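Okay, handing you the structure first.
Of the protein chains in this complex, one is absent; all others appear in place.
Which chain is which? They are A and B, in the order written, and residues in each are numbered from 1.
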Amino acid sequence: MEISAHSVWQDVARIRERAPLVHNITNYVVMNSTANALLAIGASPVMAHAVPEVEDMVGIAGALVINIGTLSDPWIEAMERAMKRAQALGTPIVLDPVGAGATPYRTRTVHRLLAAARPAIIRGNASEIRACVSEAASTKGVDSTEGAEAAATDARRLAEQMSAVVVASGETDYVTGEGCVLRVANGHPLMPRVTGLGCTASALCGAFAAVNASPLRAAAHAMAVIGIAGELAAERAQGPGTLQLYFLDALYALNESHIAARLRATSQRAGG
Amino acid sequence: MEISAHSVWQDVARIRERAPLVHNITNYVVMNSTANALLAIGASPVMAHAVPEVEDMVGIAGALVINIGTLSDPWIEAMERAMKRAQALGTPIVLDPVGAGATPYRTRTVHRLLAAARPAIIRGNASEIRACVSEAASTKGVDSTEGAEAAATDARRLAEQMSAVVVASGETDYVTGEGCVLRVANGHPLMPRVTGLGCTASALCGAFAAVNASPLRAAAHAMAVIGIAGELAAERAQGPGTLQLYFLDALYALNESHIAARLRATSQRAGG
Partner (left out) sequence: MEISAHSVWQDVARIRERAPLVHNITNYVVMNSTANALLAIGASPVMAHAVPEVEDMVGIAGALVINIGTLSDPWIEAMERAMKRAQALGTPIVLDPVGAGATPYRTRTVHRLLAAARPAIIRGNASEIRACVSEAASTKGVDSTEGAEAAATDARRLAEQMSAVVVASGETDYVTGEGCVLRVANGHPLMPRVTGLGCTASALCGAFAAVNASPLRAAAHAMAVIGIAGELAAERAQGPGTLQLYFLDALYALNESHIAARLRATSQRAGG
């Protein structure tokens, strides 16, 4: 498959037209900024984490986004219930394993959630994706590769294990699943200096998955949009503070010409 | 009663002079932005939700703002205790029933809170206000009206049931109670693209209720100020990101001339 400016744009237009409800069980740090990003692109965010209501909320949502950034036991139970309900309903799930690998609690939690239900999309940085790969698999071979190649290998493994689309974010985003590999090279070096833009990427994956039946396309389109909005924002920003705001303005004002002028994506068959 | 630029301005001046402490038990998404809005208008915000301290905190506050946006059981207990304490002290309560009607848990919670104590002001959008009307009442007749008229009917019913002032927010804000109906038509279409400006409106209702003994006037003045600050911000903003910040700047810089030049409010007797 190819990712074209027009295919990215079609999803943006669909989000603006349908305003899909995206149910987030996410971390405290980014709730405000991800809600604003979802609103800016045209989606309708809701945050709800109480065990007595998450299944009902999933029932009216177009996508479920799970982010373990500030997890605790009651939240994990809510995440698990929401994921099971989403799976039963066929609602796409996006999982962001924030900090997996940093503490045993986070790594355990990710494996518990992956055992509860199958996400459509898993998005994290290289070390988080590595921590998601099941131990059996990750100790199978010697991980002699480093950096981008190791990240690609881990992402492919996880995609196979979970039959999910996996995004390993970095300077170039590596998107794999459905037998394909896509690389999206949009973005700006100032973006990692704003907290939660990775979490925002996961939230936008939810909005795109709500309007596109292919999680691979949804994930790639979302990553392209994030990167392009970041580039547009960086042209005006004087630092990470203003970048954060101009990024929301850019998401809101995004049009097909912006995408056509900036999209940097390549695709290949998996294993190719 | 009439709502005039001068009466709005008097309350703003009082808030700046007295810096009333507004105790918020609110949702995670908007805590930062509502605290900033309260500071920008001149009030003194505090967020406190722990059962062991909410009653003490209410004891030193000029108003209590309850917002169920990201509710969970321990928070509901704290909300209930805080509301009872506020009622005992005669401290005005503002209730924002975020998402009431979206899940049974939220609707149940709102009715539980309304049974615990009587808010001075209830502010929500049309569907949230509808979900607050007690079932007995809402099934009394056939709700044949739609849109703005249905919202007005629901708001009047709720105002009567609770002897409270009810604000149904929308393109035009409908403020009813104390035998009056006020319509405030300030605001800008970009405002709903920023998360939590509705919640901010409720928080500002708290600040105004702390300095004005009439909940009707307090609510109408707060809605006018929110709308006017949004209009001022929209003149400079290039999207929802910058709107959010310029809105705070506008609240901070607001003067009587801004209000006089922009206020769009009409009043009538209830039933008139």
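The rule is simple: a contact is a pair of C-beta atoms (placed from the backbone, for glycine too) under 8 Å apart; a residue touches a chain by one contact, two chains touch by 3 or more.
Quick caveat: nothing in here was measured; it's all calculated off a predicted structure.
Across A:10, A:161 or A:242, the residue that sits in touch with the chain not pictured is A:242. Checked against the full complex, the candidates A:38, A:71 or A:265 give a single residue touching the omitted chain, namely A:71. Touching the missing chain, out of B:74, B:104 or B:179, is residue B:74. Per the touch definition above, the residue from A:93, A:164 or A:194 contacting the chain not shown is A:194. Touching the omitted chain from chain A are residues 27-30, 32-33, 69-73, 99, 102-106, 192-196, 237-242, 244-245.
Touching residues on chain B toward the chain that is not drawn are 28, 31-32, 35-36, 39-40, 45-53, 56-57, 60, 74, 244-253.
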